[in-house]
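Excluded from the complex is one protein chain; the other protein chains are retained at their positions.
Here the chain labels run A and B in written order, and each chain numbers its own residues starting at 1.
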Amino acid sequence: MQRLMMILLVITVPLSVIGKYMHWSELALFAIACAAIIPLAGIMGRATESIAIHSGPKIGGLLNATFGNAVELIIAFFALREGLIGVVQASITGSIIGNLLLVSGLSMLVGGIRHPQQKFNRIIAGTNAAMMLLGVVIALVIPAIFSLSHPDRIDIKLSIGVSIVVMVLYLLGLFFSLYTHRNLFNYTEDMHPEEAEWSVGKAIGVLALATVAVAFESELLVHTIDAVSQQLGWSEVFIGVIIVAIIGNAAEHSSAVLMAWRNKMDLALEIAVGSSLQIAMFVTPVLVFLSLLLGNPMSLVFTWPELAAMVLSVFLINFLAQDGESNWLEGAMALGAYVIIGIGFYFL
Amino acid sequence: MQRLMMILLVITVPLSVIGKYMHWSELALFAIACAAIIPLAGIMGRATESIAIHSGPKIGGLLNATFGNAVELIIAFFALREGLIGVVQASITGSIIGNLLLVSGLSMLVGGIRHPQQKFNRIIAGTNAAMMLLGVVIALVIPAIFSLSHPDRIDIKLSIGVSIVVMVLYLLGLFFSLYTHRNLFNYTEDMHPEEAEWSVGKAIGVLALATVAVAFESELLVHTIDAVSQQLGWSEVFIGVIIVAIIGNAAEHSSAVLMAWRNKMDLALEIAVGSSLQIAMFVTPVLVFLSLLLGNPMSLVFTWPELAAMVLSVFLINFLAQDGESNWLEGAMALGAYVIIGIGFYFL
Partner (left out) sequence: MQRLMMILLVITVPLSVIGKYMHWSELALFAIACAAIIPLAGIMGRATESIAIHSGPKIGGLLNATFGNAVELIIAFFALREGLIGVVQASITGSIIGNLLLVSGLSMLVGGIRHPQQKFNRIIAGTNAAMMLLGVVIALVIPAIFSLSHPDRIDIKLSIGVSIVVMVLYLLGLFFSLYTHRNLFNYTEDMHPEEAEWSVGKAIGVLALATVAVAFESELLVHTIDAVSQQLGWSEVFIGVIIVAIIGNAAEHSSAVLMAWRNKMDLALEIAVGSSLQIAMFVTPVLVFLSLLLGNPMSLVFTWPELAAMVLSVFLINFLAQDGESNWLEGAMALGAYVIIGIGFYFL
């Protein structure tokens, strides 16, 4: 698997540089950038992991919890700089529903085919359910509804306030899982390898290189979305919600499904739900603040279809997880919901 | 009880034929058709049951799961042919909320009066909760929200896509309960008599006759709704949501309440929730496809009051069922919600 990823990397990154300067078609460049980001995201994850192991469990947990979605952040940064706020919001939406429905769904389905009934910690599932209700539903519904009747931009002020509250709660959540209630999360030690793959120096070097490459590919991706949208007849929202999100989260997808196959359902859900929470409660607030600095302020007011997709995903996954058990049918339901939402965005 | 039903049948069916050709008032014809459909629905259920027993548990389960709501399908067919899409959607809404709130509510109330606390399988309740969230909430909210901003008919294309996904999930659900996780549903063996009431030949004959009669009464019902609505001052939606739905589900009502009285709460909820799921995930998609053939395409975009009624019913019943226990107060709550929604449709 890792060898395959290296080959993909070695082919796509040079190709994209060549393609850009030889003015290949935008569709080709978009496809190559997508193909390059998948292994780069994997490498960045492994480098962060190595640094985290060298830093000890607490700082390491913090590093994983804040840099785990660095690729999404980089893609969004370039989109924000271009003023493509719709694309940023679409890719946030896509990451959240992709992790909640596609990653959890595939994990429950694949794990459930091998194991008739899979169990996971109900206390954590309950805490995560409430966290998602807060970080996704409340944090996004309140700005949407409260700015309905106000044509003047209360949405930006409101979004800044909400972003601060949400980020404080995310940090309190880290304090909870890494410090006061660490024992509840013991199982996550299995998630991380015991020995670092690389030395700190090498890991930082790899991370720096990969970040530069991701930045290059992300810029290419963002610049070609418009043309790809017109040529394929897909809306920009569909590309942002479905395509970009799948690429950015490919690494999470494969590890979560592997954990589920090994009947470590706690880990699989931790990856899927943890990643959604990170996008909603850390990446999104950071992007709101960043958008102010870049002069293209982004609010937390998403389109109604995006909002509906996220809210329904949270409710479905909460109902699926509330009994602390899963089976293949529940996985099929999550995937079915993802397909329904995908069809919706396709026709938008 | 069965004798009473036979007497009702022998009186109402001939009366409705006589009445139709002697051009009795539409109000009278509507009332007679309603009174005839109740015992006919009961007989069709018993005939299907007999065929199911002769076919063995798996084919039998499939038969029950697909033909259990044949009456609703026949009524809807005639309404669709007349282009009365609003009436079809209202009767779908009415069947779903009637089963979820009225049937479950009466079961919990009547059972709860005799037994202080009634228990049922939480795993199944959880799976059903997620299934309803998918088949009712997600499958209907996504088309409603996504077609809000699109005046052109993306709703039909979207509804076809969603209907296919929903029906596949319903079939997977049958595969789950009849095959891979059959043992979870052992208790449902109590629901079906051990010996068939009729031979296969006789059952098929009864079914054919009853279907013809139901078809006749359904056509009468559909043709008189408009006049009844004007004469009584009730909206067509109220008639569809409340009156037609109660008639079509009278058989389920009585069996579920009987099971609850005997403290077989698993069976009572299986009837109520199973019937809702069948309407939402099998009958509704079939009607969407049928409406295309009939040239009066019906989408999954319901009115906002209908959507709100269905979504709130699903959430209430999920909250009531999530702890695997019920009492008379929970039954009273479900009935109270049904009355609130009924008042709403009355004033529409």
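The working rule: a contact is a pair of C-beta atoms (placed from the backbone, for glycine too) under 8 Å apart; a residue touches a chain by one contact, two chains touch by 3 or more.
Computed from a predicted model, the values in this text were never measured in an experiment.
Within the complete assembly, A:Val141 is the residue of A:Ala31, A:Leu63 or A:Val141 that touches the hidden chain.
If you put the missing chain back, the residues of chain B touching it would be 116, 304-305, 308-309, 312, 315-316, 319-320, 322-323, 325, 327-330, 332-333, 336-337, 339-341, 343-345, 347-348.
Mapped onto chain A, the footprint of the missing chain covers residues 122-123, 126-127, 129-131, 133-134, 137-139, 141-143, 145-146, 148-150, 154, 157-158, 161-162, 165-166, 168-169, 172-173, 176, 180-181, 318, 322.
Note that in this section only the chains that are shown with their structure count from here on.
Chain geometry summary: the mean Cα position of chain A and that of chain B are 40 Å apart.
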